[in-house]
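If you scroll down you'll find the structure; I have some questions about it.
Note that this complex is displayed minus one protein chain, with the remaining chains in position.
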Amino acid sequence: MSSSTATASARELLGVEALTNASLTRWLHGLPGVDQVGADARAAGLGTRSIKTTSKAWAIDTAITMIDLTTLEGADTERKVRSVCAKAMAPDPGDPATPQVAAVCIYADLVPMAVEALKSSNIHVAAVTSAFPSGRATMAVKLTDTQDALRAGAHEIDMVIDRGAFLSGRYLQVFNEIAAIKEACAREGTHGAPAHLKVIFETGELVTYDNVRRASWLAMLAGADFIKTSTGKVSPAATLPVTLVMLEAVRDWRDLTGTQVGVKPAGGIRTTKDALKYLVMVNEVAGDDWLGPAWFRFGASGLLNDLLLQRQKLATGHYSGADYVTID
Amino acid sequence: MAKFEYAPAPESRAVVSIRPSYGLFIGGEFVQSIDGSRFKTINPSSEEVLAEVTEAGEADVEAAVRAARKAFDGPWGRLPGAERGKYLFRIARILQERAREFTVLETLDNGKPIKESRDVDIPLAAAHFFYHAGWADKLEHAGLSDGSGQPPKPLGVVGQVIPWNFPLLMLSWKIAPALAAGNTVVLKPAETTPLTALLFAEVCQQADLPPGVVNILTGAGETGRHLIEHPGVDKVAFTGSTQVGKAIARSIAGTRKRATLELGGKAANIVFDDAAIDEAVEGIVNGIFFNQGHVCCAGSRLLVQENVADDVIMRLKRRLQTLRVGDPMDKNTDVGAINSAAQLARIRELTQIGESEGATRWSAPCALPERGFWFAPTVFTDVSQSHRIAQEEIFGPVLSVLTFRTPQEAVAKANNTPYGLSAGIWSEKGSRILWMADQLRAGVVWANTFNRFDPTSPFGGYKESGYGREGGRHGLAAYVTTGASR
Partner (left out) sequence: MSPSATGRNTAASADQRIVVRKTYKLYIGGVFPRSESGRTYEVRDSHDRFLANAAMGSRKDARDAVVAARGAFGKWAGATAYSRGQVLYRVAELMEGRRAQFATEVGAAEGLTPARADKVVSQAVDRWVWYAGWSDKLAQVLGGVNPVAGPYFNISAPEPTGVVAALAPQCSSLLGLVSVLAPIIVSGNTAVVLTSESRPLPAMTLSEVLATSDVPAGVINLISGHTAEVAPWLAAHQDVNAIDLAGAAEADDLSWALLERASAENLKRVLRPAGKDTDAVEPDWSATPDLNRIKAYLETKTVWHPKGR
């Protein structure tokens, strides 16, 4: 959808003549609040679910298929990316039946290498763009960043919102930036379909759950295919309550508009135990329709190996160790 | 079939050993009954017999009261508060140490989900002892003095009768403050849930509590009546039905026996249009389906502002689809078994009445086990204030939904009941919450939360929900000479 289409749909949904900052503000600030203590309690309660045996095996394999295997370091090189891609395609060389991950998530300038390395698989290449991680650059720079990634063959774009704009109430600016990048995804995607767009909020900087709810609705209004918690460069990154609020948002959005949007918690999810808590939350808050890599992803790196260790334990019956999983 | 089925996750029973039969705990030992009889206690989720217990007779009650009196007149009465407190600290610590045993036993005997015993009942029980341990030597600071300059004194022998819905927790609410103030206790647990009280007797032994300070008499209504009416009891404390509470009030009339009563309720959970909607739905669910609705302070009436009623009800029904009803020993169970056949019959009767009164009945779709006592979470909409299901306490997982237009109307409907135990308010607006709290005739008001308990927080009702408070500084008053007049 083009920017102007996004604007037109937004105007219709809000029921206003013109999409102004004031009308967006009224709409966003009119959303129901989130009680922080209550949200934390619900997330904690869901975290007490005990997932064992067959359901644990299913959950581990599902979690693996949901991983965007990530490397986002200044020190990344082509060879490092190639190594990550190899890991993505064969996470556990000792068990070829291990599922593959959903995507590899890297900086935009390394996309060509990743596309080449992954070409024999169905694994997507996701590129972080728009002056990731800070989002502090002009729109022109953010668009060029994105276009470069798309032309190089990225299947997915993970953009960051301008948190300064959001926190100072310039919602229309945030809307326009998302809509413009979404339009670029449609125009410049090289794989016969628009690239799919994930919008990163950096929830650790937004701080309140009310802000997370507002950012979710704003991003979905502007055309986000996925809403994502964090860059992984700021602490706290993904948390269960923040993801809960985002799952409620995508559930309510689909009820309202019929459009389904995905959710990606990223950063700080290190253990199988954590990952299973997220899956329980998806299951009980958003439902079955979100329980797959098309609509839920984990932005993680070390998590994959912990999932593999747990997978090995289920298969062999005893605890495994770091020597039995590969580094990427 | 759902994509993500949770495999069974049963807690192991092996941690607790249940004796085939139990005597009475009198004077620090388990003894045989003098004139009582035997009965069985079962697991309500399976109807399996767990153990045989004793129904104490009148002579047993006499023996227990005498043992309590002896301890009060003897070592316990002479003990300085600081030393009394240390016994309570020991009990608190042992409850923490043996938490897993108590958790499993409570679930087996009561039918509540293991996750609730584990996360609510047992930790709160230990916390109650811990809190009150610290009061034992600080009573002069509790604001209870009569101006004489003397620290408050204990009353003597206390007779306590507790219900089946939170067996160990109710025991701790009764015994901890009584002992902290220097009294001795004869406690009768409910007929259907005696086992954690009997295990608690072992904890008293492990803590080396002087004999006779705590006595546990198992039994049913008659045992309770003998205990309450015994002339050697200086004070009675009762938690249970309003009907029995009234009988107790009648029976102590004209005596100098003091009483505190914590009785039934029909609390209004009030949701305004500016509530944090997702958390409010959780609060509604928690309010009536926690502990299968076997909660005196349950939010059994939802009063929802009319302009958001449809949305709230839709979200509530959707949320109820993820409630898991089943084996209480499974760690993923949210709603367990109804405590007894008698209670199940009562719930069925009242819900039948609700239908015939014209309210619209909806139940969460769930497969109920064959054996045991089960009732699916149920919501009645289109309920009017004059319906019996809006007035009478059902004490089960049944919610009655009514609407209101203005805050005043919400207050009027909430207060329009002989009960007055608790209320809930859901709104993001602080002034509205505080104004509503002022207007509601209820002893406990929860705003943007529900069913939260803490040893420091006084609990008790207005009107026919009883009198007296348990917990906090206020809860001590019932157990000392310079406290309340009742």
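First chain written, first letter: the chains are A and B, and each begins at residue 1.
One rule holds in what follows: a residue touches a chain if its C-beta (ideal position, glycine included) is under 8 Å from a C-beta of that chain, and two chains touch if they have at least 3 such contacts.
Nothing here was measured: the structure is a model prediction, and the numbers come from that model.
Shown chains touched by the hidden one, complex as a whole: B. Within the set B:59, B:82 or B:345, the residue that contacts the chain not displayed is B:82. Across B:102, B:131, B:290 or B:467, the single residue that touches the chain missing here is B:131.
From the set B:50, B:68 or B:142, the residue in touch with the chain omitted from the display is B:142, counting the whole complex. Considering the complete assembly, chain B touches the hidden chain via residues 82, 85-86, 89, 127, 130-131, 133-138, 141-143, 407-408, 430-432, 434-435, 437-438, 455-456, 472-473.
In this section, only the chains that are shown with their structure count from here on.
The centroid of the Cα atoms in chain A and the matching centroid in chain B are 45 Å apart.
Here chain B touches chain A in the complex through residues 2-9, 115, 119, 274-279, 282-283, 322, 331-332, 428, 448-449, going by the rule given at the top.
Across the interface of their complex, chain B is touched by residues 32-35, 37-39, 41-42, 48-56, 58-59, 62, 248, 279-280, 283-284, 288, 291-292 of chain A.
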